[in-house]
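The complex appears here without one of its protein chains, the remainder shown in place.
Our next item is chain A:
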Amino acid sequence: MPERNPLDPEQGPIAPGGGYGAGMDLAASDADTLEYPESHGQEPGGPAGKPRSLWSDAWRDLRRNPVFIISVLIILFLVFISLWPGTIATQDPLQANLQKAQAGPEAGHPFGFDQQGRDVYTRVVYGARASVTVGVCATLGVVLLGSVLGGLAGFFGGWWDAILSRISDVFFGIPVVLGGLVFLSVVTNSTVWPVVGFMVLLGWPQIARIARGSVITARQNDYVQAARALGAGNSRMLLRHIAPNAVAPVIVVGTIALGTYIALEATLSYLGVGLKPPTVSWGIDISDASNQIRNAPHMLLWPAGALSLTVLAFIMLGDAVRDALDPKLR
């Protein structure tokens, strides 16, 4: 490798690893004098420490971000009660006591009773499983399918892009509620999967369009040309250069869509084509309770509150991840 040129006045001495001064503005240090400005006192391990990358930096950043920690705790709690609802709710979500219909909170039933005298607290806990499954699976499906198809369309362009864009236009044209009535009324399976499948089928074009647009924007940058000039293959350009720079809008829209999918599940259930009793879900309870909001607001508030908290947690998570992946915000 090249030696340092001793004749060159531009080259100052290399600052020893020690004395980091206070962080100074780098922009101001771009001078011909090139006495290396002191490093930021940012990293205690010193610059001679481990090489860092976007992902390791993002992870370091996330671990210290309270928003990230809170949202992850909420999500872990939701996952926990989805898997083992019996640990915090000992009653049966289906046991009805009509004498207590719409009754308010009392000892042992902190959230009160619903229309059929079932314990609202137990139903909120048990409802997490179906709602979180629908929300998370539909979002994952939509984001994966949409960003892969849209990303490839944006990257390769040409006829593949033309065909895919027309197909996504077709799916865009299907009204969600009408489509749900048509697709789901022929399904007799009462699990969450037909609902998830329907949401993925109708949801992917939205993400595909966003992914396509941001990939096209990222692809035009000179650093992608530079990578190609170095001999990088398509997969390296897509994964190292384009994906990290195109993922932010997908994350934002994806996390917001998660709440929409849980709400859509409620709408479909209300129309009788989504989840069907005896499945317990927030969506079913919210649509039942919405008729009784003046008589018994607690029936609506608790499942709706749980839904809002879930959506909030995922939006906060998405926000934190997006920010951590942008070095400029650090």
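By our rule, a contact is a pair of C-beta atoms (placed from the backbone, for glycine too) under 8 Å apart; a residue touches a chain by one contact, two chains touch by 3 or more; residues count from 1.
Keep in mind that, in the parts below, contacts and distances are computed from a predicted model.
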Undisplayed chain, where the name is taken from the UniProt record, one of "YceI-like domain-containing protein", "Oligopeptide ABC transporter (ATP-binding protein)", "Serine kinase" or "Potassium-transporting ATPase KdpC subunit": "Oligopeptide ABC transporter (ATP-binding protein)"
Listed residues A:I75, A:A227 or A:L301, member touching the removed chain: A:A227
Touch criterion as defined above, residue of A:I69, A:A162, A:I293 or A:L309 at the omitted chain: A:A162
Where the missing chain touches chain A, by residue: 1-2, 4-5, 8, 10-11, 14-15, 17, 26-27, 29-30, 32, 34, 36-37, 39, 43, 47-48, 51-54, 57, 159, 162, 221-223, 225-232, 236, 240-241, 244-245, 325-328, 330
